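The structure appears right after this line, and notes come after that.
One chain of protein is taken out of this complex; the other chains stay put.
Chain nomenclature is as follows: A, B and C, assigned in order of appearance, with residue numbering initiated at 1 for each chain independently.
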Amino acid sequence: MNIAFLGLGAIGRPMATRIAAAKLPLTVWNRTAERAADFARTSGARHAATPADAARDADVIVTCLSTSPDVYSLLDGPDGLLAGMKRGSTLVDCTSGDPGTSRRIAQRLSEAGATFIDAPVSGGVTGAEKGTLTIMVGGDAAVLDRVRPVLETFGQKIVHCGDVGAGDTVKAVNQAFLAIHLLSAAEGLATLVKEGVDPTKALEVINASSGRSNSSMNLIPERVLTRAFPRTFRLALLEKDIGIAADMARENRVPAPVTQLTADVFRIARGELGEIADHVEIVKLVEQWAGVEIA
Amino acid sequence: MNIAFLGLGAIGRPMATRIAAAKLPLTVWNRTAERAADFARTSGARHAATPADAARDADVIVTCLSTSPDVYSLLDGPDGLLAGMKRGSTLVDCTSGDPGTSRRIAQRLSEAGATFIDAPVSGGVTGAEKGTLTIMVGGDAAVLDRVRPVLETFGQKIVHCGDVGAGDTVKAVNQAFLAIHLLSAAEGLATLVKEGVDPTKALEVINASSGRSNSSMNLIPERVLTRAFPRTFRLALLEKDIGIAADMARENRVPAPVTQLTADVFRIARGELGEIADHVEIVKLVEQWAGVEIA
Amino acid sequence: MNIAFLGLGAIGRPMATRIAAAKLPLTVWNRTAERAADFARTSGARHAATPADAARDADVIVTCLSTSPDVYSLLDGPDGLLAGMKRGSTLVDCTSGDPGTSRRIAQRLSEAGATFIDAPVSGGVTGAEKGTLTIMVGGDAAVLDRVRPVLETFGQKIVHCGDVGAGDTVKAVNQAFLAIHLLSAAEGLATLVKEGVDPTKALEVINASSGRSNSSMNLIPERVLTRAFPRTFRLALLEKDIGIAADMARENRVPAPVTQLTADVFRIARGELGEIADHVEIVKLVEQWAGVEIA
Partner (left out) sequence: MNIAFLGLGAIGRPMATRIAAAKLPLTVWNRTAERAADFARTSGARHAATPADAARDADVIVTCLSTSPDVYSLLDGPDGLLAGMKRGSTLVDCTSGDPGTSRRIAQRLSEAGATFIDAPVSGGVTGAEKGTLTIMVGGDAAVLDRVRPVLETFGQKIVHCGDVGAGDTVKAVNQAFLAIHLLSAAEGLATLVKEGVDPTKALEVINASSGRSNSSMNLIPERVLTRAFPRTFRLALLEKDIGIAADMARENRVPAPVTQLTADVFRIARGELGEIADHVEIVKLVEQWAGVEIA
């Protein structure tokens, strides 16, 4: 089974590394060609000059880009994926995408005799490196079964969520929860610090109580209390993700005031903190507004 | 060490049961006298007719009521706590209280030569029954040390958070997180169900991902997906709790839009669902608004 | 200049009546044919059986429907507008539409040699009857000039706002303001009534102060304090309108938390109050939530 991997970003690169380590025949492509050349040099993968070239002999093409429109934009033109993909091949899109665009991509591929599954991942850079990602999949179950060996090189928990787009929907809602948990944690902890409570003590209690979340148990202690704020996942991408969740709520006529409000606060944060800020830096915005440091 | 316990409600009763089971000399009082009489009959505790009577010989008085003003209202009058409490005794208030009222109570007790700690608990009825509650304590550390043997009969993790009121502040913020996590989980899952995704599948993924919380891991699967909605902790009390957290944020000039909005949605929910609804029934309000059932 | 008018609803019917009264040759069509037949009988207008038939000899076709997609859906098919419209004719869409769909309609007409302007109106049934509507127009200025005589039969203030879609955008923002003013007026007045203040007194002051709006000066006194709540403009349509404004804000990356939140509250209200409730009945939802009547 020949694999092509397009998009060697923060998460994509360690995912591709796991595929290469599993001795699957791998071709890589990246918009900034140097990153792909560099990867090819160290991993033994082939470096393709264009998406069409990458897709040429591939049975499975994995994409891991910023947005679904980024993936869509790779389809057309003489160098585009559709110019290279062979009938019967499958595009596995690990982008945190939006279900509408995923469905449009699936339709285009279907016309070319190829199949599509959306397969966004959760678990971050570390999860990608260790091969312990959670993968939420939308699309045909038989197609998923066929590409499962590839997914298993970087994913531990692989869940089939429904038809094309279902993976995107679940990912978007997961991200909305993450965004809401982070923002509300910042609101509460800023208040506690101003009340004179040590946030480490507060989290010790909360993390043994009903208010705990992945954010309060892991992100805040490791990244905020330490003031480390490592840049592992861009706030701009989380803003995009919760925006997808908020759009989905509206399109389905689900009143979702907390989701909508958090989406708007992240929109503000993206403007104020910039494109390279990490998602946990939303805490810094609340700290600025409150005039206090959570430490 | 003689103990008095006032407030044999859903959580208070199993807490008092643990104290009695530890063979500590126990006197109980409850506003509805029958509950106290009944408890005394089965546990061997003494049944006091009034708060003053309950406090008479007590070294440690434990209160577990709905609100701090409820506790404050027990202080005065010929039958009030202050008429019975002896110098050197300690009032341990396990109510999910507000720090301002707790400080006023502490001041009143101090004038009478007694001490006060606020010691709200987390862990629910089950935690109270098993003696595994988390207890967040505000007040003097030496006082806490003295009453610790009593707390250890029903609590597992006992954390000293700061001066009087600090326990209340941490509890209120924990409850705010709980309320926000529940409401936002309902928004997201209602959307997923309308998108055609099985919520059990969705939670399987989310609970292995960055968006997980105690609500998504325990409350929703056990109480919502099963449609059981047991009534273990009243929504009206959670509304009161997040209201305390929202007040604290404002008093400390911490912009906390998600907390404030969720407090208002719970205010709406309390009106719509009534005083006996369980806190998880906030999900039903979102379901009604969205026209869908999360199942 | 031959005119066709499609959509004889609450606003459309009095608009068409003004055109007929101005002795302009008029053909009408309505989805429920009986309304058009009835109108034709009393006004002397011709009753067309289909949109294509209505458009046949028309120089100007005026549409006044619920949503832009409703207008779009009239374009195609053997009975559709495009089957009847002649080259050089103009479609004047008085629907409170969305700019995206308006641009798509304009594009379709352009391919058929016809022109389009979006021309939503403000002023309600009374304004339509009196011919005092405000009309906000998007599209080519020369086209507007050509159809201005038709618009002047029912409109008093006609403002060219920009290219196609601009009329829709201004209308949507006006409607968002209306929705926000109504909802916030209800919040404030419910509070005042619970504080024991007579709302008539309060409005007497506010309407002479900086907080006044069209809602506080006209809608609330005439419709709420009197408990008349006449049904003149459906809440469902205002919900649609503020939804367009909220979408536009997001698409333009304008953080607009008050607009987004109000859009969600109207979404809730539409579900709770139903499709035929009047827009001012949003006040009743707040009254229900607050447990008080503003009277």
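The rule is short, and it goes like this: a residue touches a chain if its C-beta (ideal position, glycine included) is under 8 Å from a C-beta of that chain, and two chains touch if they have at least 3 such contacts.
Quick caveat, the model's predicted, so the values are computed rather than measured.
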item: Residue touching the undisplayed chain, where the options are C:Ala58, C:Cys161 or C:Leu237; value: C:Cys161
item: Contact residue for the chain not shown (choose from B:Asp168, B:Glu187, B:Asp264 or B:Asp278); value: B:Asp264
item: Sole residue of A:Ala16, A:Val193 or A:Leu261 that reaches the chain not shown, by the stated touch rule; value: A:Leu261
item: Residue of C:Asp76, C:Asp198, C:Glu222 or C:Glu275 in touch with the missing chain, whole complex considered; value: C:Asp198
item: Contacting the left-out chain in the complete assembly, out of C:Ala176, C:Leu235, C:Ala269 or C:Val283; value: C:Ala176
item: Residues belonging to chain C that touch the chain removed from view; value: 99, 122-124, 134, 136, 157, 159-163, 165-166, 169-170, 173-178, 180-181, 183-185, 187-192, 194-198, 201-202, 204-206, 208-216, 245, 248-249, 252-259, 261-262, 265, 286, 289-292
item: Where the unshown chain meets chain B, residue by residue; value: 243, 246-247, 250, 253, 255-257, 260-261, 263-265, 267-268, 271
item: Residue numbers in chain A that touch the chain omitted from display; value: 257, 261, 267-268, 271-272, 288-289, 291
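We adopt the following convention: only the chains that are shown with their structure count from here on.
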item: Chain whose Cα centroid lies at the greatest distance from that of chain C; value: B
item: Top-ranked pair of chains - ranking by C-beta pairs in contact; value: A-B
item: Shared interface numbering between chain C and chain B [over half = same, under half = different]; value: same
item: Distance from chain C to chain A - Cα centre to Cα centre, in angstrom; value: 41
item: Inter-centroid spacing, chain B versus chain A (mean Cα positions, whole Å); value: 38
item: Length of the line joining the C-alpha centres of chain B and chain C, rounded to whole Å; value: 51
item: Contacts with 2+ other chains: residues of chain B; value: 257, 261, 289, 291
